[in-house]
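Shown here: the complex without one of its protein chains, the others still in place.
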Amino acid sequence: MAYRHVPGVLASFEHIDAACSAIRELKSSGHDDLTVYSAAANHELEAAIGDPVSPVRLFTLIGGLVGCTAGFGLAMWMSNDWPLLTGGKPIVTVPPFVVFGFELTVLIGSLSTVAGIIILSAMKSLKGRPYDPRFSDDRIGVFVPCGADQAAGVEMLFTQHGSVEVTRDA
Amino acid sequence: MTDQAEASGVDRRQFLKVIGTAGAGAAILSGCSTERISTLVPYMVQSEDQVPGIPTWYASTCSECNNGCGVYVKTREGRPIKLEGNPDHPVNAGTLCSRGQAGLQALYNPDRLAGPMAKNAAGKWDAIKWDDAIARFAAKVGATNGELAVINGYSASTFSTMLTKWTAALNGFVTNFQPFSREPERLANQKTWGRDDLPVYDFAAAKYIVSFGADFLETWGSVVEQQRGFATSHGFNDGAMSRAVFVGPRLSLTAANADEWVNVPAGSETLVALAMAHVVAAKTGSAVASALTAYAPEQVAKDTGLTADQITKLANAFAAASPSLAVAGGVGAQHRGAIDLCHAVNLLNEAAGNVGKTVMFGAAPSASEGYGSIQPLFDRMSQGQFQVVLVHDANPLFTLPKSGKFTESFRKVAFKVSTATVLDETAAECDLILPNLHGLERWDDLMPRKGVLGMLQPVVEPVRGGMHTGDVLLQASQKIGGAVASFNAKSYEAYLKAEWEKSFKSSDFATDMREALGRGGVYTASTTVDQPKLVATTALAVTTPTFDGPGDYVLMPYPSMQYHDGRGANKPWLLENPDPITKITWQSWVEIHPDTAQKLDVREGEIVELTSPHGKARAQVYVYAGVRPDTFAMPIGLGHTEYGRYAQGRGVNPLDLVGAADGQGFLPYVGTKVSVARTGDYHQVARVDGTPRQLGRGIIQTMPVANAIKKMTPEESYKAIGRGEAESNPELEQKAIAGFYEAQLDATKFGDYANEHPKWGMAVDLSRCTGCSACVTACYAENNIPTVGEEQVFRRREMSWMRIERYWEGGTNGEPLQARFSPVMCQHCDNAPCEPVCPVYASYHTADGLNGQVYNRCVGTRYCSNNCPFKVRYFNWLKYNESAWPEPLNLQLNPDVITRVRGVMEKCTFCVQRIRSAQNTARLEDRDLKDGEIVTACAQSCPSGAIKFGNVKDPNAKVVQWKQNHRGYVMLEETNVRPSVTYLAKVLNIETAAFTGAEER
Amino acid sequence: MAVIAHDPSLPTQTHAEVTRDVVRTITDKPAMGYYILAGSMAFLTLVLFVTLGAMLKYGIGIAGYQPPVMWSVFITTFVFWVGIGHAGTLISAILFLFRSRWRTAVYRSTEAMTVFAVMTAALFPIIHIGREWVFYWLIPYPNARFLWPNFKSPLMWDVFAISTYLTVSSTFLMVGLVPDIAAVRDHVSGWKKTVYAKLSLGWTGADSQWRHYTRAYLYLAALCTPLVLSVHSVVSWDFAMSIVPGWHGTIFAPYFVAGAIYSGVGMVLTLMIPLRKVLRLDQMITEYHFDNLAKLTLLTGSILFYAYSMEYFIAWYSGSLFEQTTFWRRVFGPNWWAGWSMVICNAFMSQLLWFPKIRKNLASLFVISIFINIGMWFERYVIVVSSLTNDYVPYAWGQINPSWADWCILAGSFGWFGLWFTLFYKNFPIVAIQEIKEMIPMPRRGAAARGH
Partner (left out) sequence: MRKWFFAGFGVLAMAAVASVTMFRPSGAQQPAAAKSNIMPVDTGSLKGPRQPIFFRHDIHAGQKQIPCQYCHYSVGVSNEPGIPSMQTCMGCHSLAVGGSTPENKVEIKKLRAAFNARKPIEWVRIHAVARHVHFPHSRHIKALGPQACATCHGNVARMPQVYKVNNVNNMGFCITCHLERKVSRDCSTCHY
């Protein structure tokens, strides 16, 4: 585990509204670098955190376009590279090549999308931030990185908002 | 791809053993292009007429039957790889039948004996040395003092003459035995004209042909020549064509090619012939009329089951067309009345004045003897009159009926010698075997008729350790001394050449002989036809022939086209090439009429037991509407108990049921009645045909002669007859596809396709094709097609790139049963459906219009075959290339064509190897290809010249003229695949009103 | 709450219960029956590969091929499995876009089924070709011969379609699995924990992860949707592009897709009805879900019914002798038994589902699903084989006579599929934990009474 330990306060909530209000308050009090754990995607939480829409769609778009060109390009170039006549049909003929255009669009498109998730998620490293197995069950976790000086205040804030469990993580 | 190299090609070492070392020093470079050959073996001495990679052709003569067709032997690096007809030869004029071409498999037969063998006390065979063998032979023969019998199956030739002299010198007794020796005809000729020889029949000149049971397209007489003649007169070339009628109880291939089949019970053909003669003689006022007073049509009508005016009409037509031709004989008509029949037909020919026109005496040699002389010989054997018997080139113990107890008589002879090359039934009974050389390995000759001397010369080192029987005799003679000491030529070759020199009477014999060998023999213009004198005929009294046995069904054995008298049964090509009528391979069968089958409650493939007073036989049923309900027909040729791996224990021999009682000088093949019993056993029939009806799909189109003369297209003809609406595309569709193909082509001018190329095409004239299947064997030989065997044929996996499709017409509700034949090979479509579906371009279109198949690229998805409307693509399901050619059969393989491995698709290539080599040659000589320079194997072999091949872009190519013929059509036109093969519709010489063929269109 | 609780599409448990129920299916010690099942599947798989080995040794001729039928049991089974592989992605992707909530409970299992079915199907192109060892020539790779495959060949389309589908659908499955594997990771211990930890790719359910995840999942679904429809269309073109009567039908693409979904859903029912009992998931996968599946079956079944009748209409209307003969012989020819079992099992049986009684009764539903599976195999058999037995040239007509090899491969393919599925449902969450939870409203302070 050769990564920097992040000091801060970890609170866990049972109630969604509690968590949300806590997050809003924290945000307003200037704690932007929150980490919110939840077992499932949840719109209220997203709203509370208020991050912009994920840029993953760019990966999908680019991948799709590359795939499409690759598909058509492959078929056409290869048919031309060694022209062989079959069934009296033109040697380069678009309709059958649509299949390859389409298939590669989907293939490369979806693969780059997956690559998108991995790359994007990796950009924000969560290494060194505390985690509690119950977050994948029914708890909502909120972690605020902060120095010892602010910690007390943050704990207070959490308990006010009805966190069922607050731990300081020095 | 490596597995391509595994393909069983020529195993060099084996080959060296066969060819390389001995004297002449031929060598092996063949299959130079195989990776398996790891070392290269040079010639010791370069033979001037062998250039590696280039075939050398030798002229020789076919010794498969006694018709003596001339052959060209194609050899590569000293081994024969194909037999083709010799175009200079008067008998077969460049073509060859299946049996002749399969002679190659007799040469390379894996069961050929490796050397002389003697039977020891334990009845086992010991291999012995030649000196020893000849010594033993000489010792025995020398001690016979005349008690020597010789059975010689080799027909008229210098050798036979020598053998006869030799035997005579020893006071022995010689019989020149041929199983199907047409004795009834010769006996009848005695009666009619007082002469013993046979005429030559000119089918080409005949305008009206009536055959009384004579299978002149199958086994009766000189079939290749007769088929050529038949095609000439009966094939349609925009004029009148001859009309052919067949009278007999079974629809044979010959009958199926006739325009009318007059179905009469066995034995009553005689009456028909007589009645016809009666009418004709009355018309022509011929001398024979007096003899026929008792046979007016009315009198014979009821015995023949025909109506009087049927016969009268037939006779009138026969008389009207002059010259006409009536032929009779053959095994199928060899009942106890056979002599009467042939006599009657002779009279018919006399009455119609055909003798000298189409029936020409003087050419044929005195034919060999047959049953009439072999039977007494065996009687003498049984009486122990012989100490030694020598059997040469004959297998009497198979070709004679068991009931004659010939084997027992044979055993009575103390010392029995055979010269068989394969251990056949007769050889197995012998004490000493001196295997002869094959025709392609020895010096010899054949004289099928006067004015024709066919020469045989060795074109290959002996494949197995045989010795020319001539040499055996000469060497033995020296040991015996005494009377035969005069046979002192130093070798048979020397003896033969000396004899030739006598007959040549030329100043420079050496040169003349070399030229003669180049032509394959000496062909002097046929001797003048001599007019035979009619023996004064008294009023005839013909008795209807009798049949042995209480059975209800006349048994009709007939010689199989492929196996002849049984000699073909050890050749895979012939076994797998289906019988033209039944389309059954690898098997024998009994033909039963549907009604009879229903009555007996038997189905196809069911095994029935046939019982005659002379024996029993278990045969599988083939239900066939082409045989009379009161008749069972069975092919002769299978049912061997010896004769090698392919023949042994395969099928049943109908002669087991036939009586050997003779009395008239010939064997009455059709002289027995059998009773039938169900056995409940079943054996699948190895048929290669699916549904034998055209179902209105216009696969094989026909037209009555009247319409053909009017230059109608098949389309118009069918319309004119009001027969089914055309299946081809309707107007709108035509509009839709108009110019489509051309437009497509413009879009394909890439790479090779941009340049100028020839376009190969083929045309098949169905009015000439008789379905004889010679082309199929030719294709097998040329393209290294593997034979797959009975088990695989059960799964319809035969690989015949070229197949003869046989469809039935009529036969129901009073319509006469007719057959349609058509060769079907890859059609090399311009819009080939097989091509675009191949994922790896293994199937594609070559720039010169071939539908290419790249075996080594094929991965075997088999989509191409699914998408082929003609189903002419064949798949290597198993390792056929490893099972089909047991050594030394693999030596027959054509090195210009690879053997396909398992898992790849293969098909007809229009003999692309021939195209390419011709192109190479032309390129080397800086010239263009000439029309007719490229001939595909099938076209080359076709005895009736029904196939033309060439460049369709060459306006004056023969194939183009054929393609422009008004009878031309392409199969399945409505699929718009644009085949390169055009078929010329079959022309039926019948009244338009009588036209059947409802199922064609 | 009470109002929503009545909505049958919503689960009734709390988050904790969901996790517990699903994780239990993995952590519980498997019963004897499980080992027997897995064992027999493994055996069948062995049979598959032994037979394949035999074919490699002697040639595919040991299978009961009989010209002119160059494609028979193998291709039939291939199409059958490709078809099965359609319900999965349809349910997970298309219904996801349609926001139909009933999909959530079943989509994981159907998706798994899809992947494994396609894996099975993907074996067949290799099994059925004549020279299995050069199958890679179908892949366009630069080679010493400068040769490329033929892109006009439907079989090439097939290669691309199937491989794409296999890749994408398995990706889709794995993406969906990650958060659930994380959940499992947090509830197991020991070596299992480390394994699941690796598989969960460090998933913590942090907001940043969810943010990209939810988006990406949407796009994947969007890409999969046309793919589902395309794959079986392409497979259908393997036939429709030919000129074989009974194959070159213009309606083939939709006809095949409908058939595929039909057979897929059929297989889902066959698998889920028992599985739900075995894994005690009745609370999560309820009659309601099966009812919906049944309706989907009914819909696609009716489309098939229409397609069948339309085929005959076209054959008659085309006026083509060949078409007419083929379709006549389909039901009255030598293969009549196959023809009728296809019509009865598919067209008729599916119509029974109009009756809610039958539809809602799991027993009857299960029986019908079995018929669907059989019927759909026969549909492919009829299309592939009986069309080939009689096309243009009567002389070449012939029937087939399958051999032991055909049957071994067929049985083996079920083993191969079954083995993967059996292993999957015991080791991975067979129900999508996180998506179920997504539908369960999180407890609020106001409603603290509920739940614990």
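Letters A, B and C mark the chains in the order given here, with residues in each chain numbered from 1 onward.
Basically, contacts are C-beta pairs under 8 Å (C-beta built on N, C-alpha and C of every residue); 3 or more make two chains touch, one makes a residue touch a chain.
Note that this is a predicted model, so its numbers are computed, not measured.
Only one residue in the set B:V554, B:L850 or B:M971 touches the chain that does not appear here, and it is B:L850. Annotation: of B:K533, B:K735 or B:R916, B:R916 touches the absent chain (contact as defined above). Taking the whole complex into account, subunit C touches the unshown chain at residues 141-147.
For subunit B, the residues touching the chain absent from view are 1, 4-5, 7, 9, 20-21, 25, 27, 29, 31-46, 51-54, 751-752, 841, 844, 846-847, 850, 852, 854-857, 896-898, 909, 912-913, 916, 920, 923-924.
Assume only the chains that are shown with their structure count from here on.
With each centre defined as the average position of its C-alpha atoms, the distance from subunit A to subunit B rounds to 81 Å. Here the spacing of subunit A and subunit C, counted between their Cα centres, is 30 Å. Note on chain placement: the centre of subunit B and the centre of subunit C lie 58 Å apart, centres being C-alpha means. Among the residues of subunit C, those in touch with two or more other chains are 147-150, 152. Among the residues of subunit A, those in touch with two or more other chains are 82, 84, 86-87, 89, 93.
Contact residues on subunit B toward subunit A in their complex (touch as defined above): 741, 744-745, 747-748, 750-753, 830-836, 838, 841, 843-845, 847, 978. Residue ranges on subunit A touching subunit C, taken from their complex, read 14-18, 34-42, 44-46, 49, 51, 53-54, 56-57, 60, 64, 74-75, 78-79, 81-82, 84, 86-87, 89, 93, 96-97, 99-100, 102-104, 106-107, 109-111, 113-114, 116-118, 120-121, 124, 126, 131, 133-138, 140, 162. The residues of subunit B lying in touch with subunit C in their complex are 1, 3, 689-697, 699, 727, 792, 795-797, 803, 805-807, 824, 833, 836-841, 844, 857-863, 865-867, 869-871, 874-879, 901-905, 971-972, 974-975, 977.
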